[in-house]
Each structure stands twice: as C-alpha cells, then as structure tokens.
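Okay, so here's the structure we're looking at.
Only a part of the assembly is drawn; its chains keep their places, and the rest are absent.
Going by the order they are written in, the chains are A, B and C; count residues from 1 in each one.
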C-alpha cells in the first residue's frame, strides 16, 4: 500500500520528515510513501490527485497557511478542493494544516506541527487498515497537535 | 435497509450510541446500521461516500465542530461536501452537527447532542419509508436538539 | 407538466399551501404539484433532485432559515447546492427563502412569506411556459415578498 504525501515550499517545517518518522515508528513493513512538493496549499488538491494517479491509496495534504485573512481564504479554498477530490476519487485525504498564527512562538508552533503531522500520519495508517480501526476513538474528543479535550462529563 | 453512520474522534460524545438507541426504540426490524469513524468533520463526506459504497440507503453525518472561527469554516466545508455528495449519490445525508459553543455547560451540551442525534435518527428512518412520511411536520417550526419553535401566529 | 415543491419541517409556515393556492388562482389545468418534505434547508437540494427524478419539470425550494449566523451559513450552503443541481439537471429551481429575521413581528413575517411564495409560484408557472414569458418584467425592479422597487429614474 502507498501513502501519498503532498507538501509545500510555503511551509516552515519539513513536515514530510515527520510522516516518515511516524511510518517508521508504526513498524508497518508493507506501506510506502510517495511525495510531491508544490508551492503552496492551493496546489495541494491537484498534487494529491496526481499522487492518486500514481497509485496511492490515501493522501496526506501537509500545509502551513499564513496568518493574514487572505491566507485563511487560501486555506479554505484548498480544503474545499481537497473534499471535492476525495469524493471524485473515493479515497481519503487527511488534511494536516498548521496555521502560522496558532502558536505564540516558533518553538510552540514546531511542537504543534510535529504532533499534528505525526498523529494524522498514524490516522492514515489506521484508515488504510479498514473502516473500523478508528472506532474505539469515536466521541473521545481527540485533537491532533494539541491536548485531547476528552469526552463530555455527562 | 441500511443506515450509514459516520462519526468522528473529534466529537466529545459517542453519538453513534444515540443512533443505536433511536433505532431500537423505533422497533423497525428491517433496518441495519453500518458505522464508519473518521478523525473530524471534514472527513465525513468521504466517509459517507464509502458507506454508500457499502450499500447504505441513507447516511447520518455526526459531528461536533469546535468553537473557533477555523472550526466554523471546517464545518462549512464539510456541509458543502455533504450536499455535493448527496447530489452525486441521489441519496440523503442528514447532517447532525452540534457546535461546542452551543451550550453554556457540558450537561446542556450533552442534552442537545442526545436530542438532536436522536431526532435526526428518527428522521432518517422516516425518510427511508418514503417522501410523504415527514409531510405532517411541514411548516411546524420543528427544531432538533432544542425546543420546537412552532408555527407562526398568523 | 409538474412542479416539484420541496418544503421543510423547520419552516414556521405551511408554504406548500400557498403554492397550491397560487396554482389554483392561475387556472392552469395541465399543471400538477408533487411535494417532498425534509427537515431543513440543507436537505432541499437532494429533495429537489428526487423530485426531478419523479418527472418534475421545475422545482420550488421553500425554506425559512433562522436568524443566527449559523443559519445564514446553512442557507448559503443550500443555495449553492440548489444552483449546482440546476446546472446538473438543466432545470430551474426557484429558491423561496424567507429569513426569520426579515420582519419585526410574526404578522409581518407571515405576510412576506405568503407574498414571496405566491409570487415565485407564479414565476415557476411562467417559466414552464417558456423563456420569453418573464421578459416584460425585465429591469423593472421586481421584488417578491416586499414592494417592488421599480426601475431607476434616469
């Protein structure tokens, strides 16, 4: 099986390296990565489409949108494109976006990026294994990149 | 007949359990549930598509979007994808979203979640029975999750 | 010929009844109505698609979106879906949305609802008769539900 990984020049972290680490840690021998680097998040939908064209079973779309209103709009457009793509291909694309204004400093931002990318890489591996694999986490208030908020006190 | 139920790890309530309860209460013997858990609301459109691929006749898309502007955008993108999916599949997807900022405390939020999910599960069962089943409620100011507002005083 | 009428449980007026009245008043003997009731406005695109599947030549999508920002978003998503549907089906859907915050009181809101629904039902009948039927009203500042604003003073 093959995970497509689309990443950007715009991002400020080599997010692909984190996916590689997660896959290594997962000790899944049968999964390969295929990478495609594009300028920015708006190029991720077509990048993922091309990765599916190369036989990928699922994709990770990695990006770090900027802090300005125009950047939020770009991220929104990319997200809408990624959803459309999934419906056209009948395959998952896990969007891993870290917004450059999510943290107060570089160190914190790096930590979020590492954690969110790592967690979603693990999710992608689980989704490859079938539709019941993530069921045990349903309704658990899971967050990627920040602390899990947990289920509601009833 | 089969109802597809897509739910998320992000949600803070096991919303699937509520659907199961509604189906049990409905005493409809011929209806089965098929479940698919994904990370967050943006993964619900593809999850529902995959559920349709497994023979579901209608889907429930269960999610609990967060309170931040970015979460509202995510929910909007998911909703647009769910509408596109319905048109492509010619099948209903009832969206059951409970926003984490809808209530003042956890208890109230849980109550809304339970009620909205339960009510929409019942709606799904009715829609399976044909296009005239919900007609008696038309224009009645029905709300799911909160008190019905009722028809206008004329 | 057949006009599909999709309406909602969320609405606070039986808008279908107004369409029925307009059709009766029009004295068009050859036109039938087919009705489909769904929970809310986001279910209207798929409802209209199903009505087209039952042989309708045009649809009316009747809804009364709520007053909150989330309701505005829902209406927007529904509208986008209705436009996509029209392009896919090559058929008109006239959207008749009355926003619950459009009027200061229930009486006024009912009046708008009645007038807008009635007028658009008449428009639907005209559109069934061919593309030149509404031409005489072009550029006349016609409003449905409120007073016509009229053409610009030049």
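Methods note: a residue touches a chain if its C-beta (ideal position, glycine included) is under 8 Å from a C-beta of that chain, and two chains touch if they have at least 3 such contacts.
Source: prediction; values computed, not measured.
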Complete-assembly copy number [criterion: all chains share one sequence; 3 shown]: 5
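Heads up, the rule we're going with is that only the chains that are shown with their structure count from here on.
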Chain contact graph, described as a line, ring, star, complete graph or other shape: line
Chain closest to the assembly centre - both centres taken as Cα means: B
Angle of the C-alpha superposing rotation, subunit B to subunit C, to the nearest 5 degrees: 70
Approximate Å spacing (C-alpha centroids) for the pair subunit A, subunit C: 41
Between subunit A and subunit B, centroid-to-centroid distance (C-alpha), Å: 25
Interface hub residues of subunit B, defined as touching at least two other chains: 80, 84
Touching residues (chain side subunit A, partner subunit B) in the complex: 72, 76, 79-80, 82-84, 86-87, 90-95, 99, 120, 123, 127, 131-132, 134-135, 137-144, 149-154
Residues of subunit C touching subunit B in the complex: 7-16, 35-39, 42-43, 45-47, 49-50, 53, 70, 73-74, 77-78, 80-81, 84-85, 88, 106-107, 109-110, 113
